[in-house]
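Omission of a single protein chain aside, the complex is shown with its protein chains in their original locations.
Letters A, B, C and D name the chains as they come in the text, with residue numbers starting at 1 for each one.
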Amino acid sequence: MMSLTLEGVVLIGALGLIVIGALGMAISNHLFRMLLALVLAESGANLLIVLSGYRVGASAPILGFGDPTAPMVDPVPQVLVLTAIVIGVGVQALAVALLLKVYRVYGTLNVRELRDRMDADVATAAGVEADASQDAPAGERPLPPVPAHASVGSGGFGRRGPVPFPPQSDERRP
Amino acid sequence: MISDLAVPNLFVAQAGQLVLPVVLPLLAAFLMQPLARVSTALARGLGPLVLILCAWITAQLWIQLGDAPFTLAIGGFAPPLGILFYADGIALLFALAVPVFALLFWPGSESGGGAGADSRPGSDQADRDQAARRDALVLLLVAATTGLALSGDLFNLYVFYELAAVASFGLVALSGTGRAQVATFRYLMISAFGSVLALAGIAILYMQTGTLNLGQLAQLAPETLNNPIGSAAFALMLIGFGVKAELFPVNTWVPEVYAGAPARVSALLAGLVSKLAVLVIVRLLVLIFPQPEAAQMLLVLGVLGVLTGEFAAWRAKDFPRMLAFSSIGQLGIVFVAFSIGGEIGLLAGLAVALHHLIVKSALFGLAVRWNGSLEALAGAARTSPLGAALFVLFALSLVGVPPLPGFWAKLTVIVGLAERGTPLDITALMSILLVTAVEASYLFRVAIRLYQDNPDPVARHARRDLGVSALLGAVLVAATLGLRPVADVLGAGAAQLGDRAGYIETVFPSHVAGKD
Amino acid sequence: MTSLDHLVLVSALTLALMLLFGRMRIAGRLAVVLYAVQFLLLMQTGALLGEPVASSLTLSVLDLQMHWRYDALSWFFAMITIGAGFFCAWYAAGVWQERYREEGHSPRLFHVALAANVLTMLILLGSGDLLSLFIGWELVSWASFLLMAVGGGPAGRAALRYLVYAFSGGMAILAGLMLIYTQTGSLDYARVLSLLGELSDGQVWLLLLLIGGGFAVKMGLLPFHLWQAAAYAETPGPGSSFLGAISARMGLYALIMLLVAMLGIGRLTAMEVPFTFLSARDLIAWIAALTVIIPTYIALQQHDARYLLAWHGIGQGGYMLLGLMVGNAVGSAGGLFHVFTYGITQAALLMAVFAVVHRTGTADLNKLGGLVARMPLTFLVLLFGIISLAGLPPMAGFVSKWMVYRSLVAEGMPLLFVAAVVGTLGTILSVYKLIHNIFLGQLRIEHEQVREAPLSMLLPMLGLSTLIFLVGVTPGPALSWVAAVQASLGLPPVPYTLGGIEDPRGGLDMLWLVGILMAGFGVGALIFFGLGGRSKRVHQLDNYAGGHFLTADVRYQYSDNFYAGLMHLIGPWYRGAFLWLEKALTATVAFLSAVMNGFYRYAQPALFVLATAVALLALTTA
Amino acid sequence: MTTWVALVVVVLMLASALAVLLLRSFVAAVAATAVVGLGLTVLFVLMRAPDVAMTEAAVGAGLSGVILALALRRLGLWRIEDNGRGDGDA
């Protein structure tokens, strides 16, 4: 920034909020803090939109509110931001509701604890609860077992059918 | 005043009625909960009724006005000022598909709120409230997705996109399990993060052009957006709108959500909602960002999506999750196809997208009962032979076996890639072919398992789910038989979709075109 | 409507009728009649000698024209296909079908699968351009999958393995086609042919790798052979015969199209394998030779008669390709002719084995023996079959194999000749094991009551045996087809006579050969009967050993673990190599899959979003 | 003049935003979020957007804070002091 202008300052503020919010979402270990970070990032985006309609030296877009001769700022972004703010608060409220429910079920909002508890949940319920995923514990296993189709004729050369009566030649080799 | 005008205005098809398929579901959704307090039967019947009405209105409009694209300025404000609906063949097709599919996968009681892990025997009142909320959310989703298909205003698209997102959060949480809630929260965070980026993109775009109307943006794009700033705006919006479209790095919510949500909701999300999000991205790509960088981004992310999705599906242990991963892969192909651009690219993308819409919805319809682990599906063909046969049909088409539509769609993509033939395209082509083999392996592993002997197979399908899947299967077969007309229709749709000049011309009829 | 349309329509009608009426008892016989009708229609097309017959159906997709036509090559393969379908349906039509039903399977599904196989193969053989070739190819793959999978159980697993191989091959072919398309802008044979010459050697290599590799999968060429034995062997009886007789030959058909018709042997000979003194033709010939040897010796150690024959099927494919790669009149004729002779041989052999299975319930070579007394006609069929398979006179297999050997020697390829002979050695050893362990030796007590195979199964077997013998004695008519095929492919046609081939450097006349053979037998018979010809038929156990009378509950003669010493001698060196390759690939996919899964399970997805945003923005500003 | 006001507000706002991530106490973090909302309100006023400012004041600084605080109570995180469970940032 060569000289300090309002729009420059606000731009830095908006970007700062977005970046800090994004950072917070990426590093938070706690779902609630993640939500707070999201609120920050949304604020930053809102600020950026309003900034995109700001006009140096213009007045608010309300007739009879200020200097009638001065140009007005662009009102469209302001409308967009109004909408965005309300959308944001709706999403935020829904997120809070989800957090309450998650906390009630698992008793924690810490990301790692949550994952452990969900996995434990699935492990105990495996095969019992129909809509629980069977997949979850897999992350802890080193490598998956070779699936069934890959080991067809595992002896290699198709010794299948009825089990041969004597042990087969290759198993007797020295 | 009303008595004179109401009859002609409401019962003769005219462009103004195009808002009704968006507005009527909203109206019904707003009134759903109070109505449920008054009469349960009324509330229960309201949703399907409204959907039928919407489909009928859209069909009427399409038949009577749909030869050429037409627009509708909402509120009667001249185009760049107000919000605009733009209806070309593809938009109307999707606008028609939305209520139809919502009707097909209208969540019934069995996938509703009561099935959760921690459900307790709630009171009747609570159950009825929950059912009303569910119906309201589906109607909201319908309104939002219809809006996505029709809207010609960038911010309006964003609003509808958010509406679709929020409504689907609620629907996913319906199953009531803890896992579903965690999945929903995760979905919400990704989606909201994406929205922040998309908003930033919109801000940049507005800063650059001073307008939100897609037509005007298309006019201004060559001089103002064909630069790094424009590409950056596209990148940001791609990430934002890509969340619902299951675009590669912002799709990590997909498996958990589809596995946790009620199967019919998954069917709607994977089938319908993702396609509308794709349509939005395609509109942006075609109209505003025709520069090659934008298409390349889409191509790279699409290829990564194809690879990650299909490979991950290979190891999935339960049915919905497998479908979810496969859906990621298929949408990756859709992105690759659209990134090719030109008429063949658009045609390929549309074909793959519509094919996936039909097939994946139907498969999720089967997952209403087959919602457990894949191992538990052994011998399922014995209890529901039609279901198993349909699975095989859909799997064949998904993999791309001639002469099913899936093959022609994939072939179009591949030919398109081969025709352009840059190293990146060839990589994409090879990736698609590679994962198709993987796809065949995991899908038919399941198919074989369905036909195994098992003394204790899973329960049979409900007649309704089976009927819906069979209907979609019949559509698939019909499309196979009538390949040529279908291809012609799609080709015409693709031509319209890719017609940038036509879009501008429709929004600003000739004499205004030079207006600044 | 051309005659080709009629043929395909009747074939489709067969499929439809099987779908509708396959449940009924009459279905089998109906199918036999329909296959016979198809055969007659094929005979009527006149594609063999006249101009190629085109179908009136054309399709165009994405500006790509698709059309279908039959030339001599198509006719030749179609003739074998329909013939195999005819005999296998006949075999299935009676008792077998009822037993199959009783075992809880669906005969309808079987008939449908068989009819679908025949139909799709006819479509594939008629392909008039590369796109229709690919579509036909895929159709055949999936129809085979259906036929393999109808058995359920281990058959399902084997079928899945086949599917993975075949579909991967199909995708490789598609990639190759796209390579052609980018280079020539078309997928039409004629246009591609004219432009193919302009491809660089590197591109042709890529093409060979992709398309040739894809086709080779179906043929079971090394190293893509692992799927075939189990898949073919586990298929229900007549289906197994059908697959063994013709299915893998579709791969050969496509390879002929690619290597001979499109690229041409000359081009292959001119292309050098980098860093070696081999040409591409030598390379392919050596692959074919290894395909002869290795699966044959694997067959040697099988303990299941079905698997033994199925492994042979892979090896015999090698002869065909080997003969074609020699490229001269006799060699290529030998390769093509072997398709026919081997088809009827393998069908007869598998039918015999499945007849034994039908009666005894097992194909385990260690649990059979001495059945010659109970099933003499089946024995005879098997005997004819193995003589033909081993390439000994006077059966059909001898003629084709002789032609291959002769061309190898004549064209100065002694090493390949030795390889082929080594393969034949293995064949002789293993077919001896087959007939010995099933029919010779001590009859097992549990098989005391076994009867001859039912007539409905016996008749087609005997018919095929007769055919094997007749073609062996008078190969002329069949060779006339081969000559026509060669002419249509642009190869020098083989100079055939009624009894064999004519060649200044040493021809073959089976009439003479058989005559001499018969004369020998006659002399022997004369001596035997002249000296009284007394013989007495006794029960196998009406005997004594070491002063004790024999009892049925003791086994005096062991047939299990046949060739243990030989196996020990050869060692296990070749056993795991290709399996290792397959396992490595599976493990790679599993690893990738685990990584991708990990990505989707990662708890902080925001990081990815962030990273992607940065990456994309960096791309745009860069 | 307004530029300097804005600068102060922006600095304050970014500091609060960082505090949201760094403070271990969630109550303090929510309070910091509200401070960011207030800062935003001031900036909106400075940018001649009174409607937006009003909404942001009502929503960002008010309603949103209330909802979050309410959630804290329900989540059992309504503790001013360090809760010592390592819930803070990693």
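Throughout what follows, a residue touches a chain if its C-beta (ideal position, glycine included) is under 8 Å from a C-beta of that chain, and two chains touch if they have at least 3 such contacts.
Throughout what follows, contacts and distances are computed from a predicted model.
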item	value
Which of "Peptide/nickel transport system permease protein", "Sarcosine oxidase subunit delta", "Na+/H+ antiporter MnhB subunit-related protein" or "ATP-binding cassette domain-containing protein" matches, in UniProt, the chain that is not displayed	"Na+/H+ antiporter MnhB subunit-related protein"
Interface partners of the hidden chain - shown chains only, full complex considered	A, B, C, D
Among A:42, A:74 or A:121, the residue in touch with the chain that has been omitted	A:74
Options D:9, D:46 or D:67, residue touching the unrepresented chain	D:67
Residue touching the undisplayed chain, where the options are B:170, B:379 or B:473	B:170
Residues from chain A at the interface with the omitted partner, ascending	1, 5-8, 11-12, 15-16, 18-20, 22-23, 26-27, 51-56, 60-65, 72, 74-76, 78-80, 82-83, 85-87, 89-91, 93-94, 96-98, 100-101, 103-104
Contacts of chain D with the absent chain, listed as residue ranges	49-55, 58-59, 62-63, 66-67, 70-71, 73-76, 90
Where the unshown chain meets chain C, residue by residue	604, 607, 610-611, 613-614, 617-618, 620-621
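The rule is simple: only the chains that are shown with their structure count from here on.
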item	value
Centroid distance [mean C-alpha coordinates] between chain D and chain C, Å	76
Whole-Å gap between the CA centroids of chain A and chain B	20
Junction residues of chain A - those touching two or more other chains	21-23, 25, 27-28, 34-35, 46, 51, 53, 99, 135, 138, 144, 147-149
Residues of chain C touching at least two other chains	157, 160, 164, 590, 593-594, 597, 606, 609, 613
For the chain C and chain B complex, residues of the former touching the latter	61-62, 64, 134-135, 138-139, 142, 145, 149, 152-153, 156-157, 159-160, 163-164, 167-168, 171-172, 174-175, 178-179, 181-182, 589-590, 592-597, 599-600, 602, 605-606, 608-609, 611-613, 616-617, 619-621
Footprint of chain B on chain A - complex, ascending	18, 21-22, 25, 31, 34-35, 38, 41-42, 44-46, 48-49, 51-53, 74, 76-77, 80, 83-84, 87, 90-91, 94-95, 98-99, 101-102, 105-106, 114, 118, 121-122, 125, 127, 129-135, 138, 144, 147-149
Chain A-touching residues of chain B, taken from the complex the two chains share	115, 117-118, 155, 159, 162, 166, 169-170, 173, 175, 177-179, 181-182, 184-185, 188-189, 192-193, 195-196, 199-200, 202-204, 206-207, 210, 212, 255-256, 259-260, 315-318, 321, 371-376, 441, 445, 448
